[in-house]
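Here the structure comes first, spelled out in structure tokens, and everything after it is commentary.
Only one protein chain is missing; all other protein chains are in place.
Here is chain A:
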Amino acid sequence: MISRGFWLTVRAEVSKQHQNRTKGRAVFFSLLLWPALTFLTSYYTMLPYRTGAGSVLSRVIPDGRVPLFLLSGYLVFQLFWTVVQAAWLFELERKGGTLEMVFLSPASKMAFLYGRSLYSLFHGIWMFAVFSGLTFVFVADISTINWLALLPALLLIMVSAIIWGAALCAISLFSRDSGLLYYIFQAPMELFGGVRIPPAVFPAWATGLSLLFPLTYSLILVRGALNNHIGSSWWWSLSILILGNIALIAATRYILIRAEKHARVKGNWTLF
């Protein structure tokens, strides 16, 4: 059972993040620009290539659905990437000494991590979500969308992103250089997660790597729902994502306890 104190801390962290990171509406709108530009770059890069019948891509991208494929890819990638940024920004808290003040308080540290992750998701994704929503209306064939699968899948993916973000926050909280998160998760997650290129066309080793990212399963869920392909792989992805979330919560808790103990014994927050 999650206590009232847990939610209070989550709310406190969300509101603090909002006050700390957004001092102007322009910031929110500017957040749309970068993912939209990345999307357009990818779209126009793929446009000259053949995607019709008999092409490699036609095996995984239904005919004429490249924009939808890319949009769904970027929307879900954006969900996971914005929370990576939450972890990445942790270094500022450590340098500013505010992290110690948080750990000095009796507040739940898990709640602190989840609050950060939750706000980052909201901060980074909302404009892009609006943009994507509108584009879906024009690009997607609404008749093929399985809404009963899409809506719970999107909800689950958002929860997964928050859990993923909190796990990364726990890692970066006690890491000497949280910049490593950027190098590990930006390009590899985008490439192997199947944002632009479906993992099905990858060689075996790359497919194996793609299985490490919750983004991969999330994309299978979203694209399956958009194209109404709810097969066994969809259900597998759903199960793996749920189990993965449970494992990540446990891992976050373990890292937090271990690293907090380390900090109390060693006097510094650098576990690795």
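Keep in mind that, in the parts below, a contact is a pair of C-beta atoms (placed from the backbone, for glycine too) under 8 Å apart; a residue touches a chain by one contact, two chains touch by 3 or more; residues count from 1.
Rule of thumb we're sticking to: contacts and distances are computed from a predicted model.
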Query raised in the report: What does the UniProt entry say the missing chain is called, choosing from "2-oxoacid:ferredoxin oxidoreductase subunit beta", "ATP synthase subunit delta", "Acetyltransferase component of pyruvate dehydrogenase complex" or "ATP-binding cassette domain-containing protein"?
Result: "ATP-binding cassette domain-containing protein"
Requested in this report: Using the touch definition up top, pick the residue from A:L47, A:M101, A:L148 or A:A187 that touches the left-out chain.
Outcome: A:M101
Report summary line: Across A:N20, A:T41, A:S55 or A:S239, the one contacting the chain not displayed is A:N20
Query raised in the report: Of the residues in chain A, which ones touch the absent chain?
Result: 5, 8-9, 11-12, 15-16, 19-21, 23, 96-98, 100-107, 261, 263-267
